[in-house]
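Below is a structure I'd like to ask you about.
With one protein chain withheld, the remaining protein chains of the complex are depicted in position.
Chain nomenclature is as follows: A and B, assigned in order of appearance, with residue numbering initiated at 1 for each chain independently.
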Amino acid sequence: MPYWKILTPVGAYSDEDKQALSDSITDLYVDAVNLPRFYVVVAFEEVPAGSFYIGGKVHTNFVRVVIDHIARQIDTPQLQEACMDWIEMVLEPFVKERGFDWEVHVDETPIELWRTQGLVPPEPYSEQEMQWAKDNKPTPYEVLV
Amino acid sequence: MPYWKILTPVGAYSDEDKQALSDSITDLYVDAVNLPRFYVVVAFEEVPAGSFYIGGKVHTNFVRVVIDHIARQIDTPQLQEACMDWIEMVLEPFVKERGFDWEVHVDETPIELWRTQGLVPPEPYSEQEMQWAKDNKPTPYEVLV
Partner (left out) sequence: MPYWKILTPVGAYSDEDKQALSDSITDLYVDAVNLPRFYVVVAFEEVPAGSFYIGGKVHTNFVRVVIDHIARQIDTPQLQEACMDWIEMVLEPFVKERGFDWEVHVDETPIELWRTQGLVPPEPYSEQEMQWAKDNKPTPYEVLV
């Protein structure tokens, strides 16, 4: 969590662009909600021109971002707005400033149905999660029941 | 919104097929729920034969449609059924009549966690949404609070 799928035209971004955007996305979640860095997964998918349609028309200049949030659920309109503002801020240099059209939506999925490296991730903001963030990797821990 | 991902065998559809199917999908949402045309995003993904399994067997003739609904939530069994009937009607010429097997499912995601072109989309069926539909593009507008 979060899981970002970024659909782009073929060749839209260089490896350096993808690296820079992934960095910005990761920084966002670390800064905003203290996520361990390794929680942030970004996958780019290049969509061939004849395979991407907006409003029934081939679009060759469109970036579509599809996000699943798992580790943090947003429960107030204020936080929803802030979250989307942050996401747009991160995207802007890679979409608006490059002349792409773009759209983004986020789904929230159950935290209980998520494992990383075979482990149940620690409670949000728990001491163990802070440890994972510090280590930047999932380490086995004792689950208190 | 809606966001359609259509997984097909390699070469299943020509560019003309993809254009025609995307047109039908877009018409559906415009006619049924007055969406602005540009809300409708369709991305095709060709899955290589050895990478697509149904019931544990390689399937080389299968179309899998995965849809996210964002701008409109369906809240009665009658509308759910109608929605799926419409979707099947649109798909039929491109799946059943072509001899493909097929399956479709829709998820609904929070309208609050969605932006297009950096803008908060107007309320469903609002005057502003009608304006976007007429313009067929998102234009900045004054949000009344």
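In this section, a contact is a pair of C-beta atoms (placed from the backbone, for glycine too) under 8 Å apart; a residue touches a chain by one contact, two chains touch by 3 or more.
A quick note: this is a predicted structure, and the numbers were derived from the prediction, not measured.
Chemist: For a quick check of understanding: of B:52, B:94, B:114 or B:132, which residue touches the chain that isn't displayed?
Modeler: Of the listed residues, the one touching the omitted chain is B:52.
Chemist: Under the stated touch rule, tell me which residues of chain B contact the chain that is not displayed.
Modeler: Interface residues of chain B facing the absent chain: 7, 45, 47, 50-58, 62, 64, 66, 69, 74, 77, 80-81, 83-84, 87-88, 91-92, 96, 101-108.
Chemist: Quickly run down the residues of chain A that touch the omitted chain.
Modeler: 1, 3, 15, 18-19, 22-23, 25-27, 36-46, 68, 70, 107, 109-110, 112-118, 120, 136
We take it that only the chains that are shown with their structure count from here on.
Chemist: Write the angle of the rotation needed to overlay chain A on chain B, where the fit uses Cα atoms and the result is rounded to the nearest 5°.
Modeler: 120
Chemist: From the C-alpha centre of chain A to that of chain B, how far is it in Å?
Modeler: Once rounded, the distance between the two centres reads 22 Å.
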